[in-house]
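The structure under discussion is supplied below as structure tokens; questions concerning it will follow.
As you look at this complex, bear in mind that one protein chain is not there, while each of the others sits in place.
Each chain carries a letter (A, B, C and D) given by its place in the written order, and its residues are counted from 1.
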Amino acid sequence: MTILRTDGIMMRFGGVVAVSNLQIKIEEHEIVALIGPNGAGKTTAFNMITGIYTPTEGNVLYTDEHGREVKITGKKPSDIAKLGIARTFQNIRLFKELSVYENVMIAKHLHLKADFFSAALHLPHYKAEQVKAEVEVEKLLKSVNLWELREEKAFSLPYGQQRHLEIVRALATNPRLLLLDEPAAGMNPKETEELTAFIRKIREQYQLTIFMIEHHMELVMDISDRIYVLDFGETIASGTPQAIQDNERVISAYLGVEEDA
Amino acid sequence: MLKVEELVVAYGGIEALKGISLEVPAGKIITLIGANGAGKSTLLRTIIGLVKPKSGRITYNDKDLTGLNSQKIVTTGITLVPEGRRVFSNLTVWENLKIGAYMRKDEAEIAKDVAWIYSMFPRLEERSWQLAGTLSGGEQQMLAVGRALMSRPRLIMMDEPSLGLAPLVIKDIFRIIQEINAKGMTILLIEQNANMALKIADWAYVLETGRITLEGTGSDLLANPEVRDAYLGKKKS
Amino acid sequence: MAKKRNLILTVILLAGLFGLAWYINFETDSYLRRIVNLCMVYAIIGLSMNLTNGFTGQFSLGQAGFMAIGAYAVGIFTVPVSLRPSVFYAAPMHPAIADIHMPLWLALIVGGLCAALVAFLIGAPVLRLRGDYLAVATLGFSEIIRIVITNAQTITNGALGIKDIPPLNDVRYIFAFTAAVFIFITALINTSYGRAFKAIREDEIAAEAMGIDLFKHKSLAFMLSAFFAGIGGGLYAALLGTVDPKNFLFTLTYNFLLIIVLGGMGSITGSMIGSILVTAGLEFLRIFDEPLELFGVAIPLFRPGFRMVIFSVLLMALVLFWRRGIMGTREFTWDKTIAFCKNPFGIFGRKGVDKA
Amino acid sequence: GGEKKDAAKSDVIKVGVFLPLTGDNAAGGELELRGIKLANKMHPEVLGKKVELVVADNKSDKAEAASVAARLIEKDKVKVIIGTYGSSLAMAAGNIVKENKVPAIGTSCTNPQVTANNDYYFRACFIDPFQGTVMANYAFKNGAKKVAIIQEVSNDYAVGLAKFFKEAFVKLTGSPDSIIEVANYQTGDKDFSAILTNIKAKNPDVIFAPGNFTESALLIKQARQLGLTVPFLGGDTWETQEFIDVGGKDVEGASLSTAFDREKASTAEAKKFLDAYVKEYKGEPSALTALAYDAYLIAIDGIKRAGTATDSVKIRDAIAQTKDLEAVTGKTTLDKNGDAIKAAVIKTVKDGKFKYTDFVDVK
Partner (left out) sequence: MEFFEAFVNMSGGSFAQHMVNGISLGSLYAMIAIGYTMVYGILLMINFAHGDIVMMACYFTFFGISVFHIPWYLTFILVIITTALLGVVIERAAYRPLRDAPKNSVLISAIGASFLLENLANYLFSGRPLRFPNIEVLSQNLSLGSVQIQAISLFIPVVTIVCLMILLHIVNNTKIGMSMRAVSKDYEIARVMGINIDNVISITFAIGSALAAIGAIMWGIRYPGITPMLGVMPGLKCFIAAVIGGVGNIKGAVLGGFILGLGEIIIVAFFPQLSGYRDAFAFIVLIVILFYKPTGLLGEKTTEKV
């Protein structure tokens, strides 16, 4: 089943066309990578999907948990998150001054049913919801070894752990589709390998579909089911890792000639 | 020429650098590798005067730089390509380059250097009049490198220039690093991409949580099993 | 276990404070009562301002306007009907409201609700703005409210103001309101909603991507803030017994700004401490306005106006040298207090993970 | 020094003075403080004890005014209070004096609400309705048929005067159209060119413009610049040197009503006051100074007749009975509201001075 489909979306900033006529289709439970040179428009595509930018043209269509296809173009980012799309950011955007624990608990807010009044009065139905959320958050934090550090402020974590925390925070929204923008940026090869394993694990554990931007080719080739390649805002290729690796256009625009170490 | 002795730097109460000594001889490429949060950026920020050290000494050609402010330090011919690019987003690409040459007065030479940088990064020339803030990450990184070069530094310190760049561009950047090194510039390079960095380095240091744990020539470290295990990953070589 | 202990301690503290309020009310002079009352009213308004500015990170300067709404609700509805003709001597009160009379507590709530309603209406245009823009727009709104009040002669008595508001100087009454507001805001901040507010303060884009509806939550914080500011303004009016538009110049908001900055933006207990220090401090500084004679020589520095000079210097010194205020974003908690009592020097050591 | 005060408790009588010495109304407060100090100098004793002034600044702010009044009563234990300039400030203190049963005597707070429903507030000045009516009569008497009003809408005093002027003038002319325009401005406004351009087009005979003297002086200046030559009328707030300083020759011919003038100074007290004033401060005293002086006189007269300086309720009762007191602004009697019944003087600016032009007695 297709979970996400973009129907010719285009984004223009002033004179610059950052993305044009982008056609993407993601099947449920796939891991799809989006690669391409810097400035190709990858992050912009993510921003259009998550509602941070509204496409100048075209539509983004998402199939919700009931199997209905809904148009999410023009919806607020928060509503899109509620539909089950979560993301991380290219430049980490944690709630810096808040604790690790709070960072993740915040992500649980979107499913809260109690209104502010019953929350402030700590009425039982609010409390029940919170206890459930606390249990889930504990589990998530333990899975990335951040439970011990839960009282630390987010900014004081080392970079790698911040990346992990951001992913866990996204997971806490109970997404069906997870968008990762350069999760391995700034990681050395060893950490990148660990991350690969982690992404695989969460996909299985939470039955996720993953759509990911990445420049680390080992990671991309290793993990993706399919790859889209963007250049100058347009799709220049798509297919399996093997096909992409051998694609002439991709090599000349992005990968470069493989030289051995 | 650049010498760091027993440098200790603390943020609040926490020491990010716990007594580091290293040397950057003229004309060489020196690389510093290490995990996230090891203190690499802190070292560069301290050298350039953005952070004041708690103790230790930094000298450059025997001039004591410890505790001077950045503005003084850069006049000695040191420059920095900062982590996360930090181009002036409200200035055009061209103005960013011009401001790189802020301390220079030789207009004719500046124009030549701009042309040189454009020839290295044709992408920037296309975008000459675009505000730098609207460039993509990779374009901004090119600009940050270009801007640093405009001051005609003798020592250029680069903080993860390959961060978030496409493989093709990374190769370009590394090629350029070697190119400018060949022109006589000294380079202090911080990289996550240890593989490539060690390949071009004359000498390399490994930094772990505020301390230097290993040093050696680039090829030595590349061959070192500990390093390979910790920073290079299993596959590929 | 610890939770239960904390609850008991809190109840004891509140009871103790209420006893103190009782004592102040009956055993001390009206000057002290007034100062104490003013402290508490300022605390309510400081708390309300902290909700938007400190917790939600929306720098709003509209507190004076919301206070004005609450104050006028009290002014309009609590003045005895028989006295109204002499109050509205220039132009009679509008017949629609001329006979509506309410007890104080009801008028306070009506005032709070009106302020919240106005906050809801203006929230739509202004809450989209960030930082300085929001500050100026809200400041502008508080001025508009004041100008409207000035011109709405038959409802507000315009510049003539309203007097003969039944005076309130009962420390217990105001204490009860202050305690209620304090407890409500504390409880709210420690819920999921409170975390959502803080998330907005930290990073709006990330908060939105985490499913927090920005407008809804900002608007909620803004309305609650206006509601409490309205209540505070109403108590303020009852305390003074008279209101007029000049009371609510935008500079009034600066007092509360000072309170929350001094106490620490984003700290509830900080706001309480701030309001006491500012109100009592301003009273104390009054000695600078009185001529001072040292050894028979009059010191020429001490004359009216000197106090405010010192006050502004203190305000600046505060932000310059102590910018996070007394509490920062921390709170006074029983856990920390007890830990402190057990080991008074522990705070100097490195803070570990102290929760079990 | 506080210790000294306590030691000498028995042989001094403390009188509280609360005035705006800083803030918007500082200028008025300053002038009134002069009057009170002067009066204290002239009449330093009552009941054989020395009268000591306890001066407090209410910062032109209501919350402050209330605190300061409470402080005077509780900390300084004064049994009678004098003040203040600014009706809203007086009203803020109104509840305090009522609650503590300490009488207060307003200097120049002219809003009727100050004394209404408050047995403990009195005043030495006349009230806005009276003043507005006086000016309407004066305008009518001098042949005005069409009047434009420009009021400082955020100022209770100006709004009160304007309202009673309008009523009286309409009654006198019998035509509601005789008021051709009522324009508003806010305290602190500096530019009046638009209002004045409109009014100029309507050709009034005279403009009544009650308000603060700073704004009013600027208003008249701008009127002259726009070629508007009709006379301006205003209220007692104009009677300050600053009005003439700022307005310069443009305010020549502006008329106002006030409580006091040298030429109409009929009482012996007035002569004493004038001499003392010239000696102390030079120049011509303002009516505010005279009223403040009178407020002090009313206070000590009350204490004298009450025969006690400690029982504030008795003092209040005595003050309420004030009748034909020899004061600077004429023989003073307080009516049942506690307001002084007083004649008004009309003055006009001439050669940079306020000159007596007319006298309006109470009917």
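Here is the rule we go by: contacts are C-beta pairs under 8 Å (C-beta built on N, C-alpha and C of every residue); 3 or more make two chains touch, one makes a residue touch a chain.
Just so it is clear, the structure is predicted and the values come from calculations on it, not from any experiment.
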item	value
Where the missing chain makes contact, among the chains that are shown	A, B, C, D
Touch criterion as defined above, residue of C:113, C:126, C:196 or C:224 at the omitted chain	C:126
Candidates B:95, B:202 or B:215 - the one touching the absent chain	B:95
Touch with the omitted chain, as defined above, among C:205, C:280 or C:326	C:205
Contacts of chain A with the absent chain, listed as residue ranges	13, 43, 47, 52-53, 89-90
Chain D residues touching the omitted chain (full complex)	22-27, 30, 153, 181, 183-186, 188-191, 193-195, 197-198, 200-201, 213-214, 217-218, 221, 224-227, 242, 245-246, 248
Where the unshown chain meets chain B, residue by residue	48-50, 69-71, 74-75, 79-80, 82, 86, 88-91, 95, 98-100, 102-103, 133-134, 147, 151
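We adopt the following convention: only the chains that are shown with their structure count from here on.
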item	value
Distance from the mean Cα position of chain B to that of chain A, given in whole angstrom	30
Geometric centre distance via CA averages, chain C-chain B, whole Å	51
Inter-chain centre distance, chain A versus chain C - centres from mean C-alpha coordinates, in Å	42
Arrangement of touching chains [line / ring / star / complete / other]	line
Pairs of chains in contact (touch as defined earlier), listed by label	A-B, A-C, C-D
Chain B-facing residues of chain A, complex	13-14, 16, 35-40, 43, 90-91, 158-160, 182, 185-193, 215, 217-218, 253-256, 261
Of chain D, residues touching chain C in the complex	1, 21-22, 26, 57, 59, 62-63, 66-67, 70-71, 73-75, 88, 91-92, 94-96, 98-100, 111-113, 116-117, 153-156, 158-160, 163, 184, 186-187
Sites on chain C touched by chain A in the complex	184, 187-188, 191-193, 195-196, 198-199, 202-203, 205-214, 220, 224, 329, 353-355
